[in-house]
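This is the structure, below, for whatever I ask next.
Only one protein chain is missing from this complex, and each of the others stays in its spot.
Going in written order, the chains are labelled A, B and C, and every chain counts its residues from 1.
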Amino acid sequence: MTIYHVQVGNRNFLVDITENQLFIDGIKQQARLIQLNANDLILLCWERTSRVLHLQRQDGQTYAVTTEGRRVIAQVESGQAAAGKRRAAAPAAENQLLAPMPGLVAAVKVQPGDAVEKGQVLVTEESMKMQMELRAPMSGVVARVAIQPGAQVEKGALLVELQPAEN
Amino acid sequence: MTIYHVQVGNRNFLVDITENQLFIDGIKQQARLIQLNANDLILLCWERTSRVLHLQRQDGQTYAVTTEGRRVIAQVESGQAAAGKRRAAAPAAENQLLAPMPGLVAAVKVQPGDAVEKGQVLVTEESMKMQMELRAPMSGVVARVAIQPGAQVEKGALLVELQPAEN
Amino acid sequence: MKVLVANRGEIAIRILRACREMGLPTVAVYSEPDREALHTHSADEAVLIGPAPASQSYLNIPAILQAAHKTGAQAVHPGYGFLSENADFCRAVEEAGLVFLGPSPETLALTGDKLAARKAAREAGLPILPGPDVPLGEDTQEILGAEIHFPVLVKAIAGGGGRGIRLAHSPQELDQMVSAARQEALAAFGDGSVYLEPLVQNARHIEVQVLADGRGNILCLGERECSIQRRRQKLIEESPAFGMNSSLRELLFDHATRLARALHYRSLGTVEFLLGKDGQLHFIEINPRIQVEHPVTEMVNGLDLVQAQLQLAMEGTLPFTRADVQPRGWAIEARVLAEDPGQGFIPATGSILHLQVPGGPGIRVDSALYPGMPVTADYDSLLAKVIAWGTDRPAAIARLRRSLQEFQIGGVPTDLEFLSQVIDSPAFTSGRVDTTFLDTFQPPARADDDSFARDIAIATAFAAHQRRSPDPRPSRPAQALDAWKLAAWREQIHH
Partner (left out) sequence: MKVLVANRGEIAIRILRACREMGLPTVAVYSEPDREALHTHSADEAVLIGPAPASQSYLNIPAILQAAHKTGAQAVHPGYGFLSENADFCRAVEEAGLVFLGPSPETLALTGDKLAARKAAREAGLPILPGPDVPLGEDTQEILGAEIHFPVLVKAIAGGGGRGIRLAHSPQELDQMVSAARQEALAAFGDGSVYLEPLVQNARHIEVQVLADGRGNILCLGERECSIQRRRQKLIEESPAFGMNSSLRELLFDHATRLARALHYRSLGTVEFLLGKDGQLHFIEINPRIQVEHPVTEMVNGLDLVQAQLQLAMEGTLPFTRADVQPRGWAIEARVLAEDPGQGFIPATGSILHLQVPGGPGIRVDSALYPGMPVTADYDSLLAKVIAWGTDRPAAIARLRRSLQEFQIGGVPTDLEFLSQVIDSPAFTSGRVDTTFLDTFQPPARADDDSFARDIAIATAFAAHQRRSPDPRPSRPAQALDAWKLAAWREQIHH
């Protein structure tokens, strides 16, 4: 018996896969799963309905699922792991400005020591011919500028670090 | 250094792959190969031209290659194997009628002991709503009928075995 | 109106698309091997109707009616093939209180009997090939005493889709061909009756698309030419027909209209003719259902024939008038089949391991393909239809050529290259073809540039090399599977 906690949007499911039986929240399901190809295309059959899903495993237990023109993110944790830490993931640090997408740093508007207000534009990033203004996540003082104009950055790269104002 | 004998249609090539260099019939080639996806889609680049090929490995050293709307069969043998047996594969036995495709045996026209002429219809097979008349590969006597009407057969299955007439 | 589609493959997808666009709920039926088929998971609901053999699934009338009952379907679309021309099925559907999306049972009973259809057409004033209105007796030698010219066609009375037809070139061949036709007809239609029909030498196949409301309102939606046939199976079809003039077209439409009127015809139908070298038309048969080649008519006229069928069934009246039928340009369809040209075009099986579908201006693709789809020997070999539209015939041919080159199918042999060779042949481009064209057509030997075979040799040697000595850097076993799958390794050979 293996239990999986699955979060889809704001809904949680307890899926129990035991040999070739499947239970959701303790209730046995008459579902059948068929792998349609080697690229993670899955067919889920119920008695009279079915659904084709493409599963893309992202980091760790996250899957991006594409089905019927929609794309949904699902988190899967196996029973043991889930029992240990119930959603203990730390929120993104408030004092860090991270790149929301891969791209080119078009402009850096601040330097270390500058006082900034929450919402103030710190960096301009360009990606896929779009320019986006990236704003301070909090008010404070610039502790560190981690990139220079013209730099190519990955998604999630640290751009600017702030610290609370001292007064 | 690894040498491959490749047969494409009626043409033969000696391909030598040594580390990251490529020679054909002893002449170095300025080609570059990129695998485009996990489904054996390959891009072959020359200086100004390129070709996308899909490779499907069939039995052993046979590849079905699809490129630019065409499909070609290629035989690849590594140097050692090729050195041993130079195309020693036996031709299909003349005295056997094999199923040319998977399908349903619609009718069997002969029984053991019947004398048949080369080209005479022995079996009718149905596949993909088409009926095909399968003819004797040689004149002789029916030695064995390996299937019955209504049987589902795989491609290459033995249907009828003949032996030369005795007189 | 909830619609059950009693078919599979591309035509099931075609009908499901029309329903979806009209907001109609849908039910698919499927055989066991088709659980993974695209039509099964494209409908709102799907019901298993039996094992692989069509006789136990797609021809299984009780199972299909039960599926309709279970799902509350209110109408049944039979597609083409399978039960589409079966009067008993039509009657059973109507007796169950459901709408049959096709002609009446009486029409199907008549069109399913080639001799009866001939007779009806003759009475409606259509030109019919000579011959008696009765089936051939058991003793074929008897008929040889009568006036009979060879070659002669042996045709199954219950035939359809080019099956149960044989050509006898001489009195000596007649017995053999009659028995072959009888046997195929018996297996396919459960009826081994045949009749003889004179062969029209070097004829072209011309057909008229009809839409009628069963109450005498009849529209002719242009003609199609389907002379490119192999083993009596249409391979390439187009609309309009090459070199058609308005008086011949009017004559065609007049014939088709008169026959449809005589039959009180309802829904879609096609009246098929042979056009002799002498310019004479000869009625062949009436196909009482949607045709494989209907998209060429749709593209030229900007109409949706399946939606028209559905609207007619729901509203009782034709959804457009003669004035709405404004043909524009030229359309050509090519049938992409799973078959091996290297082995005499025998049907081929496999899996769709690679799929790149053509697109861009003027191209329509109708298929039930998806990446990974198994191609089995259970049903027919039609993988996809490519339909090209252009302002004129050369423009349509140019687009079709381009799209056949773009179409990449890996994992199963197809006729794609052969189709390109046919449309590139001088006979086809100049319109000088008849139904015997493919009997003798030999594709020209490709003048391959040296690079073609060389590139294949390099790519396959490289693949074999990879198998023997996989790149040692990323350790291959176990997790390497994911690396392969998701990241698609890239290996380079350069100078």
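Keep this in mind: a contact is a pair of C-beta atoms (placed from the backbone, for glycine too) under 8 Å apart; a residue touches a chain by one contact, two chains touch by 3 or more.
None of these values were measured; they are calculated from a predicted model.
J.: So which of A:A106, A:A143 or A:L158 would be touching the chain we can't see?
T.: Within the whole complex, the residue contacting the unshown chain is A:A106.
J.: For the chain that's not shown, point to the residue among C:D366, C:D380 or C:D434 touching it.
T.: Spelled out, the listed residue whose C-beta touches the missing chain is C:D366.
J.: Which of these touches the unseen chain: C:G9, C:G159, C:P295 or C:P413?
T.: Missing-chain contact among the listed residues: C:P295.
J.: Contact with the hidden chain only, please: which subunit C residues?
T.: 13-14, 17-18, 20-23, 295, 298, 302-304, 326, 328-329, 351, 353-357, 359-367, 370-372, 389, 391, 395, 398-399, 401-402, 405, 476-478, 480-481, 484-486, 488
J.: List every residue of subunit A that touches the chain not included in the displayed model.
T.: Where subunit A meets the chain not shown: residues 2, 4, 6, 8-9, 11, 13, 15, 17, 20-22, 24, 28-42, 44, 46, 49, 51-57, 61, 63-74, 76, 78, 100-104, 106-107, 124, 126-133, 155.
J.: Tell me where the left-out chain touches subunit B, residue by residue.
T.: Counting only subunit B, the missing chain is touched by 34, 36-41, 43, 45, 48-52, 57.
Keep this in mind: only the chains that are shown with their structure count from here on.
J.: What graph shape do the protein chains here make by touch: line, ring, star, complete or other?
T.: Here the contact pattern is complete, since every chain touches every other one.
J.: List the centre-to-centre spacing of subunit A and subunit C in whole Å, with centres computed as mean CA coordinates.
T.: Computed from C-alpha means, the inter-chain centre distance equals 48 Å.
J.: Could you list the positions in subunit C whose residues touch two or more of the other chains?
T.: 371, 485-486
J.: Which parts of subunit B, given as residue numbers and ranges, touch two or more other chains?
T.: 38-39
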